[in-house]
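Note that this complex is displayed minus one protein chain, with the remaining chains in position.
The letters A, B and C name the chains in turn, as written, and every chain counts its residues from 1.
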Amino acid sequence: MVEITDKKIDVDALLKNTENPATGGVAIFIGRVRNHAHGKIVEKMEYFGYEKMAIFELEKIEAEARQKWPVREMAIVHRLGMQHIGDASVVIAVSCDHRADAFDACRFVIDTLKKTVPIWKKEYGPNGEEWVDGEIPQPE
Amino acid sequence: MVEITDKKIDVDALLKNTENPATGGVAIFIGRVRNHAHGKIVEKMEYFGYEKMAIFELEKIEAEARQKWPVREMAIVHRLGMQHIGDASVVIAVSCDHRADAFDACRFVIDTLKKTVPIWKKEYGPNGEEWVDGEIPQPE
Amino acid sequence: MKVDVLFFAILRDISQSDKIEMELDNEMTIAEFFTQLCETFPKLEKYASIVSFAINSEYCDRTQMIHDGDEIALIPPISGGNYG
Partner (left out) sequence: MKVDVLFFAILRDISQSDKIEMELDNEMTIAEFFTQLCETFPKLEKYASIVSFAINSEYCDRTQMIHDGDEIALIPPISGGNYG
């Protein structure tokens, strides 16, 4: 499942979504807002998205990951809106029978998300706010 | 921190241990008891450990991971005793400034744990119980 | 023909609008459309080399034709996820 939300991400609830009696390993990635970036202080971060398309792109990533690895359950949630230091802006959980697959698939999802999902962030620091540099998405 | 416990692992509480305002990425691995193994049905699993030494070996793994990667926070918990399908027998959480380090360090911990930490499991299935084959640890 | 045009992030700061409705005289490519759009928003021009496009939520290249009713999104460099 994929989700775009403007609420706090409930990691525990999300992990419930990855429960499957056949799975031995769950790899999870939590991306949090941190207090520094490229040598500057960060106070908070605001996320914006082209929601309809972001969901569509997340679904493509899930489908591609499932093609490449024997994934049992997968949950990808990205939060939008204003977020503070330590807040989870993105959580990805992947459960597989074997741990190597879970790790590889989870990493593929976050790496690809950053290249294709239309979400932008604005950084707020002591010297004001600015849009964060990003990746130029490439049409397939 | 490392811990050997005979209680249910509280993943949420453990994630709190990895909070650090400087970290952007947390990689987590949850190893669960699954309902099958090498083509056989598994009903439950019992874990035994040489506890004192297991903690000692886990501490070595944490130290080695911290030498290899710029880890901010790390939590490794292994549960012993009888566990049922879906129970988390091991949870590893690693937070770093950058996600690649978090993934690499987390994976290193679970891979090394299986090679060095003196823990054994007994598998219970429809045809009885048996000790699970394992790895022969090598002195350094 | 009519199209909806969506602006995000820094491009939205330039257009001062999330979404505008535009009347185009004829079907045209994304490249031609962007040239026309820059007449309305001259400051867009300097983003020409880094903007990507989507038609109806699907990334497309600049040779893609635009049709009546399309939703065209101008996508500046994306930065989802987190740092690192």
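Just so it is clear, a contact is a pair of C-beta atoms (placed from the backbone, for glycine too) under 8 Å apart; a residue touches a chain by one contact, two chains touch by 3 or more.
Remember, predicted model here, so these are calculated numbers, not experimental data.
Chemist: Write down which of B:F48, B:F108 or B:Y124 is the residue touching the left-out chain.
Modeler: Selected residue, touching the omitted chain: B:F48.
Chemist: Name every residue on chain B in touch with the hidden partner chain.
Modeler: On the chain B side, contact with the omitted chain comes from 31-34, 37, 47-50, 52-54, 56, 78, 89-90, 110, 113-122, 131-140.
Quick note on the criterion: only the chains that are shown with their structure count from here on.
Chemist: Need the CA-centroid distance for the pair chain B / chain C, whole Å please.
Modeler: 48
Chemist: Spell out, as numbers or ranges, the residues of chain A touching 2 or more other chains.
Modeler: Residue numbers touching two or more other chains: 31-34, 110.
Chemist: Hey, what residues on chain C touch two or more of the other chains?
Modeler: In chain C, residues 82-83 touch at least two other chains, as defined above.
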